[in-house]
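So that we are looking at the same thing, I have put the structure below in structure tokens.
Yeah, one chain of the complex is gone here, protein chain that is, but the others are all in their spots.
Labels for the chains are A, B and C, by order of writing; each one numbers its residues from 1.
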Amino acid sequence: MSHNAFGHLFRMTTWGESHGPAIGCTVDGCPPGLPLTAEFIQSFLDKRRPGQSRHTTQRREPDEARILSGVFENDSGEQVTTGTTISIVIDNVDQRSKDYGDIKDKYRPGHADYTYIAKYGIRDYRGGGRSSARETAVRVAAGAVARKVIPDVTIRGALVQLGPNKVDRTRWDWNEVDNNPFFCPDPVAAKEWEKYLDGVRKSGSSAGAVIEIVAEGAPAGWGAPIYGKLDQDIASALMSINAVKGVEIGDGFAAASLSGEDNADELRIGNDGQPRFLSNHAGGILGGISTGQPIVARFAVKPTSSILTPRQTIDRFGTETEILTKGRHDPCVGIRAVPVGEAMMALVLADHYLRHRAQVGQ
Amino acid sequence: MSHNAFGHLFRMTTWGESHGPAIGCTVDGCPPGLPLTAEFIQSFLDKRRPGQSRHTTQRREPDEARILSGVFENDSGEQVTTGTTISIVIDNVDQRSKDYGDIKDKYRPGHADYTYIAKYGIRDYRGGGRSSARETAVRVAAGAVARKVIPDVTIRGALVQLGPNKVDRTRWDWNEVDNNPFFCPDPVAAKEWEKYLDGVRKSGSSAGAVIEIVAEGAPAGWGAPIYGKLDQDIASALMSINAVKGVEIGDGFAAASLSGEDNADELRIGNDGQPRFLSNHAGGILGGISTGQPIVARFAVKPTSSILTPRQTIDRFGTETEILTKGRHDPCVGIRAVPVGEAMMALVLADHYLRHRAQVGQ
Amino acid sequence: MSHNAFGHLFRMTTWGESHGPAIGCTVDGCPPGLPLTAEFIQSFLDKRRPGQSRHTTQRREPDEARILSGVFENDSGEQVTTGTTISIVIDNVDQRSKDYGDIKDKYRPGHADYTYIAKYGIRDYRGGGRSSARETAVRVAAGAVARKVIPDVTIRGALVQLGPNKVDRTRWDWNEVDNNPFFCPDPVAAKEWEKYLDGVRKSGSSAGAVIEIVAEGAPAGWGAPIYGKLDQDIASALMSINAVKGVEIGDGFAAASLSGEDNADELRIGNDGQPRFLSNHAGGILGGISTGQPIVARFAVKPTSSILTPRQTIDRFGTETEILTKGRHDPCVGIRAVPVGEAMMALVLADHYLRHRAQVGQ
Partner (left out) sequence: MSHNAFGHLFRMTTWGESHGPAIGCTVDGCPPGLPLTAEFIQSFLDKRRPGQSRHTTQRREPDEARILSGVFENDSGEQVTTGTTISIVIDNVDQRSKDYGDIKDKYRPGHADYTYIAKYGIRDYRGGGRSSARETAVRVAAGAVARKVIPDVTIRGALVQLGPNKVDRTRWDWNEVDNNPFFCPDPVAAKEWEKYLDGVRKSGSSAGAVIEIVAEGAPAGWGAPIYGKLDQDIASALMSINAVKGVEIGDGFAAASLSGEDNADELRIGNDGQPRFLSNHAGGILGGISTGQPIVARFAVKPTSSILTPRQTIDRFGTETEILTKGRHDPCVGIRAVPVGEAMMALVLADHYLRHRAQVGQ
């Protein structure tokens, strides 16, 4: 049990505060012999990196990952994992030296300020400290390692709703996801969202979002009954991301309105002689175990709590006051949550692959 | 790490198959000195017990819990916990001796039949075996013990949606929950649901549901940042319940459509000099830590997969066939999931109370 | 984390008090498809069963294990594990109804009476309650399951010292272990020990012992560096047995007196082309990982604390008094610790086999 660790066999422990010297993680339990370089990790970090469009925070963090342990040159001169703990560190570069006076004592609504003080009696208030979404950079780094463990699984994410605006699924194109600043699979929606989010930002407001993560290539059999369920661990993983308020698998909440007949994913034998499902309401998981179909999960992100519009609050001395949060914030934190969601899915699947291999063999 | 255990400090491990001799659990880590009798546990089991109305399965299980260890008479002659493992056993009584031939080899759509075979190569097919919702009786028993750990917390559940039909929240009355067979807080909706579910049952179909669980009385400070988040563990707990496809906290998916201003739970100082939130969009949790407000979670249950309408499927020999599931099934498993959801919430909160006490003291 | 569970992937949780209705355990994480019957488990329990000679307690417990879950008939009609939780129960039969008045309030020196009260404020004093060595019956049952997981590993134990009397290792014969009531591999020593232990028993005293456990057939590579060390987990396993005060691996404490040259287990290539060690000072483990040589561990058991000679003590009300423990006790609990030590070794190795398979594959 650990407050800052995730996973059982493939296990990441993260550390670091938003404005401390660095953030990082250890990855324990990684199989040996997997090619792993800082460059590979970097390619995923770059997707999450702030400051890449006007729609994300203007904080300028290079987010450069260094690997301090757990990889070594094999006989071919390739950097591979050794099976020992992988330590990854990302220095904090752009911690603007500034006066934190206002958020030092005031509780920002929607933030963890009040609850950290209620729990610990002390908090690193600089930039949100430990509760800052900056911690998710580390998840992306660890998620990159996880992908190496399950190379046959393709994990992709997309923003399917920005504020109240949903994508049109008939226009879904995975290739579009990298063509706009929203990870949006619907090019028409992406265009509209630009204007929408500009309006939100200019009005000093913020917007929520819904992200969909799809993992293809996982075989039937991963997961475990009852309390090691694959969907349970996906729910845990996604709900652990900052600002997430809901998680669903497959049809999710919509399944509650279906009839039993409509919800049944019927089975036939495919041309390859293998079982073939005629639909995927279940989102690729039955009884907590993967069916071999795409694993589909969605999560809802609340609107960024740091807004320019003043809100009523109190300070830690019990005085009523109000606060508005200046500074460089994402008008919609949901956007940069896309690579984070992918990373969490990768972490869950890598862990369950190893758990499956332990109990059942390969 | 354990496939059949839940919780860290207050830890339940469950065992048993639907038609085996018994089901049960161990509860490890319970504080000593808490009054605990089989009768207390029974009072919660009775809420989940099948056969209490025409709207639930007609299987007749007394579901009598026996405590085999971990309690002892104190000096006052009261049965109290001793701090050692509590073993609870519920005998399976109504396992009708019958021919399981049909479900023995065929995979029922929506069930775990296929995935268990894909994973393990063998399954106890009788009544669903390990994947049967019968396992949830044990959760309710363990949840009763958990309630003893956090006596100041009131945990209640209600069905807020049956099939596509939602309650009217303006009519919410907790007292109504025990007055109808649906745990419905809205007496008008409850009436309508009777007819609706009769129709579903008669047509050989089934319905899904959404359940809301509210925990009141937990102080600010429970939970932990990052991967020991209270909402994360609630999501894990609720998603582990059979047939659950979605979980949300507070406003949940609706939060994605809110503006940052509307979503902010502003703070004032109450008449008692304590912090007072003006709203509870967050569902009582910020940054993974409780705020002291009511903790609000919802989960979506898919329609019962066992239906009388034939569905296409295959058997484990790779032959295409079809199946319909006769027998005694809940037309809506979501109904009896209400006490199960309450129990899971109690397990999470008891665990986090102990975790909080460990790190921070009381 | 769990106070009453052992192992990570192959995980046993035990429950039960000496004079409660039953004792038992759950085994979680067992691979599927392993043949397992109550009879197989019974064969190991019978080795530990009390009342088999005058040298062990005269309590008459049949120690009959029942399997309540986790096994099912495969297509060949054989009972095999299903991969779900295995629940094993052993009823307590010979709980003599008697007046516990004396041990109810007095703290028996060398027993856990005082510490349980200091910790929990309450204890089941009947027959030692949870701290009774009776709990070890359950370990033997779970250990039998563990042996099924690693069928190529042979695990054997022997008593190598009774009181101050050691075996002569030049006379070591594994076949002798079952020919005397001491699990002694030296037939000459076994004869002498009969007289010695008769004397101890008649004088109302008790004796300690040292047990050696040898596991042969484990390949090189099990274990893990740093905190998942195989020897570390063996030390933990053996030290968890009642009354154990010391554990050593290979040469153990004697290694401290060796020179570096003498301690080095030199390597050659064997006739089979495989690495061959010329000695085994290391006890089959280097750097926490198995070498492929026999794994050798020893543990020291203190003399039975329940003796007929009166000792000074206090009661829980703070009054000075004295106590002598009548009743049916083992004059040397170390004897029946032999099958328990074997079981713990089996549990550690089964767990590490699965852990190894998870990280590295087979």
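Everything that follows uses one rule, which is that a residue touches a chain if its C-beta (ideal position, glycine included) is under 8 Å from a C-beta of that chain, and two chains touch if they have at least 3 such contacts.
Here the structure is a predicted model, which means the values were calculated and not measured.
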Sole residue of C:Arg59, C:Arg126 or C:Lys229 that reaches the chain not shown, by the stated touch rule: C:Lys229
Chain B positions in touch with the non-displayed chain are 1, 9, 29-32, 83-84, 225-226, 354-355, 357-362
Could you pull out which residues of chain A are in touch with the chain that's been left out? 1-5, 8-9, 11, 13-17, 20-24, 26, 28-29, 32-33, 68-70, 72, 74, 80, 82-87, 119-124, 129-130
Per the touch rule stated above, chain C touches the missing chain via residues 1-6, 8-9, 14, 107, 109-112, 114-116, 118-120, 130-131, 135, 161, 163-164, 200, 205-210, 219-229, 231-236, 238-240, 242, 244-253, 255-261, 263-269, 273, 275, 278, 281-283, 285-292, 300-307, 309, 311-314, 318-320, 334, 355-356, 359-360
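Note that only the chains that are shown with their structure count from here on.
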Distance between the centres, which are taken as Cα means, of chain B and chain A, whole angstrom: 27
Once you find the CA centre of chain B and the CA centre of chain C, what distance in Å lies between them? 38
Chain C, residues touching no fewer than two other chains: 1, 9, 29, 32, 83-84
